[in-house]
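See below for the structure under consideration.
All protein chains but one are shown in place.
This part shows chain A:
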């Protein structure tokens, strides 16, 4: 069987210190792409961030990150991923807390 494709590759044209790089993420779509772009843009050390799904029949997205001050775009990417993860956890907690409160409308199913 063929080797499974790498989840993330750094596309050619990246600077040596990775202050500007394009990451190709395999098997992801707008679901992750847009939220990740938003989280990266919240980081003021990011000069530019954009993503694209180059072709609908290719199962990849490409995320371009450019940093100020020659900072590493890789660490910005990892931070953004961790923060999205924390956001998911926060919302899950909020959801569970609200279910426990039980202040929603209840409904008894009848035949």
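The rule we apply is simple: a contact is a pair of C-beta atoms (placed from the backbone, for glycine too) under 8 Å apart; a residue touches a chain by one contact, two chains touch by 3 or more; residues count from 1.
Here is the rule we use: contacts and distances are computed from a predicted model.
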Per UniProt record, name of the chain withheld from view ["DNA-directed RNA polymerase II subunit RPB3", "NADH-ubiquinone oxidoreductase chain 2", "Large ribosomal subunit protein bL19m" or "BolA protein"]: "DNA-directed RNA polymerase II subunit RPB3"
Touch residues of chain A, complete complex, unshown partner: 6-10, 18, 23, 25-26, 28-32, 34-35, 37-38, 41-45, 47-49, 68-69, 71-72, 74-79, 81-92, 94-99, 103-107, 109, 111
